[in-house]
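With one protein chain withheld, the remaining protein chains of the complex are depicted in position.
Up next is chain A:
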Amino acid sequence: MAVSSSSFLSTASLTNSKSNISFASSVSPSLRSVVFRSTTPATSHRRSMTVRSKIREIFMPALSSTMTEGKIVSWIKTEGEKLAKGESVVVVESDKADMDVETFYDGYLAAIVVGEGETAPVGAAIGLLAETEAEIEEAKSKAASKSSSSVAEAVVPSPPPVTSSPAPAIAQPAPVTAVSDGPRKTVATPYAKKLAKQHKVDIESVAGTGPFGRITASDVETAAGIAPSKSSIAPPPPPPPPVTAKATTTNLPPLLPDSSIVPFTAMQSAVSKNMIESLSVPTFRVGYPVNTDALDALYEKVKPKGVTMTALLAKAAGMALAQHPVVNASCKDGKSFSYNSSINIAVAVAINGGLITPVLQDADKLDLYLLSQKWKELVGKARSKQLQPHEYNSGTFTLSNLGMFGVDRFDAILPPGQGAIMAVGASKPTVVADKDGFFSVKNTMLVNVTADHRIVYGADLAAFLQTFAKIIENPDSLTL
């Protein structure tokens, strides 16, 4: 592609004939291309911008006599990067060829106004160059105010209050900005670094899950809140073509007048993506009534010690899963499934404008008090958006509880990558008949588990629920 350097000022040598193009340029006087205009306050050619003279605009150059607009092929430099005179900054595609645009000035690429793949007319500002580092911010704000293309990052919603846990949609939340602790050197693979740069993720804040704890591309993708792209090609070829007939109908009804359109936040996009993805998993549901009299009694006893219902349910589920490992398994490629080495219970939590699933790791092993403590900590972190990736994406089983709203039963959607999700309804007094025909009133709660039928079958799930019910009905083991 790019015919770098030289000669686009020497347009005379561009042969317009035929469809071909060639650049004849004498070597000696190297005509280096630069299109910079210093935007002094006096020259207010673009709107009423008052930019200090130290901030220069980078313009779309005229690369040939016939060029009226150009497309940005790629920015060689990224925002904030230092530039030295003569260095290539951006590659521009004209109607004829790709060329480098070089800088005449030392400085910093403060802002990219026209992004990669976008088009701008000749002479339009495509970026801003700041002379000193201090001016980058200033230039950026100018860029934000002027850019027609959206340079502005999606703004992360303000810290939301954590309430209960409604709908079972599981999201990889928005970027997490946390400080990694420990002096350990960060090891990230080349592609991970590239992705981090692209998605503006601070690589130091990403938790590495790759071999030797290194940060891999998928770690960065997770941290950036995008679902990992299809696994890079590996010896066993990935599964056959995806399900056909995706809803591609474009004949949507027109919007009603005065309706407002709200673009998805990063978190909503992630939820949406995960939900669509979940459609490719064949799921089924099994419900089970559980008597909670004993559990309620236990809860009253341990509540003063800081134990929450969430911890009780998570512990019970964890113990039941330990006896039914298949329910804790995951099927990722449709060809095999893996028994997960630990039982990590993700608990769905609604936060303002989204949904997140903090994970109680090793829920079967930790005792109730530790679990409760851990849960409080996780909720706190979720509120302040401090959750580390492994604290929200390492779940092997999900728990969603809408009981506190009086919901008696509901149906959860299985998050991709997990084998089962449990939807817990409210516990309420119910008339039950025992086997001898005697009626009594007992607190009963309906639980409904959605599972991946590729790996979990009806009998598995029934057996698991039976165990779960037994634990809830004889909850003493929970406190052990």
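By our rule, contacts are C-beta pairs under 8 Å (C-beta built on N, C-alpha and C of every residue); 3 or more make two chains touch, one makes a residue touch a chain; residues count from 1.
In this text, contacts and distances are computed from a predicted model.
Remark: of the listed names "Signal peptidase complex catalytic subunit SEC11", "Small ribosomal subunit protein uS9m", "Proteasome subunit beta" or "Dihydrolipoyl dehydrogenase", the one matching the undisplayed chain in UniProt is "Dihydrolipoyl dehydrogenase". Residue in contact with the omitted chain (choice from A:Arg214, A:Arg285 or A:His390): A:Arg214. Touching the omitted chain from chain A are residues 1-5, 15, 19-27, 74, 76, 88, 91, 96-98, 185, 187, 189-191, 193-194, 210-212, 214, 217, 230, 232-241.
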